[in-house]
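The structure under discussion is supplied below as structure tokens; questions concerning it will follow.
Every protein chain of the complex appears in place save one, which is left out.
What follows is chain A.
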Amino acid sequence: MKVAERFDVTKIRQDFPILNRKVNGKPLVYFDNAATSQTPQQVIDCIVDYYQNYNANIHRGVHALSQEATDAYEKARQIIQQHFNAKESKEIILTAGTTHSINLVANGFEKFLQKGDEILVSGLEHHSNIVPWQMLCEKTGALLKVLPMSETGTLNMSQFEVMLNPNTKLVMVNHVSNALGTINPIQEIIKKAHDFGAKVLVDGAQSAPHLKADVQALDVDFYTCSAHKICGPTGIGMLYGKRELLEALPPYQGGGEMIDQVSFEKTTYAGLPNKFEAGTPNICGGIAFGRAINYMNEIGFENIQAYEHELLLYATKRLEEFDNIIIYGTSPEQKTAVISFNFEGLHPYDVGTLVDKMGIAVRTGHHCAQPIMEFFKIPGTIRASFSFYNTKEEIDLMIDALKKANSMLL
């Protein structure tokens, strides 16, 4: 894949005011994009515009502001629907983010599970796609089974086939691993799980910034992501669910917006998507989420993928200059622009602390994926995660900082 000629990173960087700031007197090099992405001026303007011009509660007021806000919020839902190619906009539930989405589904499945049922989670999951299912198992007596990963940070697919059985009711996997960047074979996982009648939830938090997922082509049952990882604000995300599944799930929270009729004897619930959106939602966040998706599409996901892949190859090559480097996970061909690494004999916390002093923002620690760290028998890793607004020059600055950190610590 080639980066289109019209992809101009210098111009793109001008969209991100935060990239001009300094940290500890040095220009900021932001390589913690897998934790949260930066926000372009276009999205910031959208947020300001909402509060300056049409801030109002939605879905109930008859006044002009409320109508405008409702239209913008529902328009955002359509943008999200089209982006992920859902059949209907009512299949898109606006949530507080991926964690909220997963908890919503886990809560709803309590009704359908019984003792002896099995829930399968991949060994590459973030804590947010492990803990809600453990809680569900405690409540229902279902069994949590873990699909193992290999030394290369990929899932053991032959083991997956062995583990699937008629008791498997749910399969949970991330599209892309947050700790290692591995792109998982979700198409295959979905198909095989469906052969046994199991439903599949895909955590798309780490894939949405890099790849465009088509939920109908994937035939996935649930797909979720967070806006703050794709140039949107925090506190908003989406849950896609097939209509018949969302209709079967009970509501997660009770309150305003999610009802049809309320009396003290009996309340009936609203239809989709309102059934799952109790209370005044994050209106501005939803609208800005839509704007962020448009922004990403204006740049083009093919361009983003091609350019980020170049950054990944370059950074990998430069990191391999260190004799004591250990890179965790798979080859660049099977992952997004994330490198999880350590230096032999050095604690990731020490390295992270020193490079921060030099203006480099990388993540250190277990990345909310302690089972993966346990697998590699390490306290954590240093994770550099790149975005389309990063540059090779910034990678050089990181390498210089890492060299300095090595010489100070060794």
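Definition applied: a contact is a pair of C-beta atoms (placed from the backbone, for glycine too) under 8 Å apart; a residue touches a chain by one contact, two chains touch by 3 or more; residues count from 1.
Following the convention adopted for this analysis, contacts and distances are computed from a predicted model.
Visitor: Of the options "General L-amino acid ABC transporter ATP-binding protein", "NAD(P)H-flavin reductase", "Cytochrome subunit of sulfide dehydrogenase" or "SufE family protein", which is the UniProt protein name for the chain that has been left out of view?
Guide: "SufE family protein"
Visitor: Write down which of A:P132, A:G204 or A:G380 is the residue touching the left-out chain.
Guide: A:G380
Visitor: In the complete assembly, which of A:L211, A:A270 or A:L409 touches the absent chain?
Guide: Candidates A:L211, A:A270 or A:L409; residue touching the omitted chain: A:L409.
Visitor: What residue numbers in chain A mark contact with the hidden partner chain?
Guide: 24, 347-350, 352-354, 357, 364-366, 379-380, 408-409
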